[in-house]
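All protein chains but one are shown at their positions in the complex.
Letters A, B and C mark the chains as written, and numbering starts fresh at 1 in each.
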Amino acid sequence: MNLEVTLPGLTLKNPIMPASGCFGFGKEYSEFYDLSRLGAVIMKAATQFERPGNPTPRVAETASGMLNAIGLQNPGVERIIADEVPRLAGYDTSIIANVAGSFLEEYVFVAEAFNEAKGVQALELNISCPNVKEGGIQFGTDPEMAKKVTAAVKEVSNLPVYVKLSPNVSNIVAMAKAVEEAGADGLSMINTLTGMQLHLPTGKPLIANQTGGLSGPAIKPIAIRMIYEVRQQVSIPIIGMGGISAAEDVLEFLQAGADAVAVGTANFQNPFACVDIIEALPETLTKYQYTSVQDVIDRRSVHV
Amino acid sequence: MNLEVTLPGLTLKNPIMPASGCFGFGKEYSEFYDLSRLGAVIMKAATQFERPGNPTPRVAETASGMLNAIGLQNPGVERIIADEVPRLAGYDTSIIANVAGSFLEEYVFVAEAFNEAKGVQALELNISCPNVKEGGIQFGTDPEMAKKVTAAVKEVSNLPVYVKLSPNVSNIVAMAKAVEEAGADGLSMINTLTGMQLHLPTGKPLIANQTGGLSGPAIKPIAIRMIYEVRQQVSIPIIGMGGISAAEDVLEFLQAGADAVAVGTANFQNPFACVDIIEALPETLTKYQYTSVQDVIDRRSVHV
Amino acid sequence: MKKRYEMKVLTVDTIAKETIEMTLYQPEISQQTVPGQFLHLLVPGFTLRRPISIAKVHPKEGTVTILFKIVGDGTKALASYHPGMNVDVLGPSGNGFSIEDVKEGERILLVGGGIGVPPIYHLARRLSEKNVELVAVLGFQSKDYVFYEDAFKEIAETYVVTNDGSYGHQGFVTHVFPEVGKFNQYFSCGPLPMLRAVTTELKDTTGKVSLEERMGCGVGACMACVLPTVDNSYKKICSDGPVFSAQEVIL
Partner (left out) sequence: MKKRYEMKVLTVDTIAKETIEMTLYQPEISQQTVPGQFLHLLVPGFTLRRPISIAKVHPKEGTVTILFKIVGDGTKALASYHPGMNVDVLGPSGNGFSIEDVKEGERILLVGGGIGVPPIYHLARRLSEKNVELVAVLGFQSKDYVFYEDAFKEIAETYVVTNDGSYGHQGFVTHVFPEVGKFNQYFSCGPLPMLRAVTTELKDTTGKVSLEERMGCGVGACMACVLPTVDNSYKKICSDGPVFSAQEVIL
């Protein structure tokens, strides 16, 4: 079955990619399977300089989900381009770089740096990381700020830019429209919902950063709703994510309005999650009378 | 162990009450146990006139949660006062009336009607029901609107007013502060998160209303985060809810900043959920070295 | 007061394609139940309970038999249970088929479709204790899905219909109505399209139908499972039903 999808700057052999931050730079999972089987790899967030991240504990388990507050630990964009991109470029898969920052200039710096990174085919602009204290969060919840950072990055980048939206907003459609107007080539949604878990013996937040981002199957209904709402009003492509762990979930995201998907938390439970889903996808699509991934996209009803 | 808590207008023998909409008017659950064992009962939403609610399907199951779009089906405030309140008033428990509406005047009408309802001890102002299409949602996501409806209800009501907040907002603290300023006696949080599930064979939303409200353990980390955030900045009491299904959850909500709690979805899985939790609470508090419910409230650290 | 039961699984058998027959031990339920009532089963890992009709009881042995089709993750998990395990159950729930107005000597039509057959079987057994004549029309997708034909034959004149004609008559249950002859009233349970066809076809005959809807609480409190009625109101399937007069509801 033809699983191919074409998005701005990306022709993917299948619509499945590991989600940013859940797959590092692919090295560890390449010990489980050949990364060439993936539609694409979305790398862990890159910032201008090396970031040590947050104190531990950084994760907690919740009902059908988890909280994380890694805090964008990464070696900085230069070392990512020097050490990680070339290795990933050795696989027959597309590379999407996740761009993060604490202020507008940092996003611009990082985005520009990836212009020189051979093999990187698109940027995912992480304006929504709820764990960055200095300001990242504002970009993600204010349409004007989101517009500004998107426009600034578009200005300097050679690559298609997918803006990753935060679900922690009253009006997701306003955010999507804002970044579309600012020239975004696509959307990536959703990032994590801000949550907290307390450690009962102390009554204090279990995660050192206090709050963490909620991911996993628990958030899938919110992701589906947001993608569905945005798809009615915005025409740029959407990379969908939030709780995907099976081929049926992929179909649901495609039907809701996504054009490709990312798998995050599920990798932790099953390191083969991405390839298991890719393998199961043809049978699942056939079961529901679809002939290809593109067929799902073509036949979904947009009820504007 | 002393489980008593005192809130404006309410002296509860224990902090556990069934959440609005998940317990009808208590009749069905009174066939399982004596409702006098409950701290209070929060009744199903009342509107000015009878409402037929939404078409079916009205519920769907999700990972560690569920979606509902009942659509405020209720017989109207008059019949609730005539038929339901007197029966509930026969139990040794407090009654909280949930007030809903599609426009400001309806909230005011319903709130005023409850002035005459002997036995009703407090109002829960449902400004957040995501299933009301005509406008209810705006009250719940806009601080100015929330202020307005709260002030209007406070103006006419003899009863303490707990405003029930929607989690579908960028800034929950702003909402809480707004209604506190408008004179709310307490907060009730959280209502459901707006979600969606698709029916794979058709690719259309499974719930007839398209979107539904997500409840259950899946949303607990979001509820805890929001209550914790609000507790740092707002001093009126909070009735906490969202995914509570065990005594440990109650402790977590109290530690986060709640002064009493409501149990919703858990009743569906276990009709004895509320009383099972009440029974388990003393042992759980003892395990974590608390001597009473008030002790948890007194000892929680508010880190402003 | 209503209770919550732990019912011990005695047997689990696949009796037709994707169709599981499970016997559970619980004397109280076994003795109290009325045909058409259901059990509300909790499968660990799922938020909501699953409603499954009672297909048969043996009050003396204290057993209750249910039949279910594997359609999703909950029924799949339930199918993997083995004897000796316990199932957490509420029930017997709902209002079943009232058979008080069935008079001696009447000829009764029973129409069951697919996984709607089990409660009709329970009803047939009860009715067979009365002095009435029973005709059963049972519809299935195809031959592989047919079950309980012999059991029905013992107590009723039985017609089996399959959609694809791979067994018995071909077509829909309504297609054999002309062959059935006259009858005084009917009882039916099955998928909605079948019930629509049956009630339309038999609109001038007294009848009772058992209905399905997605449930929240299953006890009548949450208003999830409502059904519009002819008098412009709503009924709750879990507590007012699942059995309704065919004349009363809008399908």
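The rule is simple: a contact is a pair of C-beta atoms (placed from the backbone, for glycine too) under 8 Å apart; a residue touches a chain by one contact, two chains touch by 3 or more.
Given the structure is predicted, the values throughout are model-derived calculations rather than measurements.
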Shown chains touched by the chain that is not drawn here: A, C
Residue among A:Lys13, A:Arg58, A:Lys154 or A:Arg231 touching the omitted chain: A:Arg58
Given A:Phe23, A:Phe114 or A:Tyr290, the one touching the chain that is not displayed: A:Phe23
Sole contact to the chain not displayed, among A:Asn158, A:Thr202 or A:Gln269: A:Gln269
Touch criterion as defined above, residue of A:Tyr33, A:Phe109 or A:Tyr288 at the omitted chain: A:Tyr33
Among A:Gly195, A:Gly216, A:Gly240 or A:Pro282, the residue in touch with the chain that has been omitted: A:Gly216
Positions on chain A where the hidden chain makes contact: 21-24, 27-29, 31-33, 44, 52-53, 56-62, 64-66, 68, 70, 73, 216-217, 265, 267-272
Residues in chain C touching the chain absent from view: 44-45
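Everything that follows uses one rule, which is that only the chains that are shown with their structure count from here on.
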Overall pattern in which the protein chains touch one another (line/ring/star/complete/other): line
Centroid-based (C-alpha) most distant chain relative to chain C: A
Most central chain, Cα average position: B
Mean-CA-position distance for chain B and chain A (Å): 34
Centre-of-Cα separation between chain C and chain B, whole angstrom: 36
Multi-partner residues of chain B (at least 2 other chains): 62, 64-65, 216-217
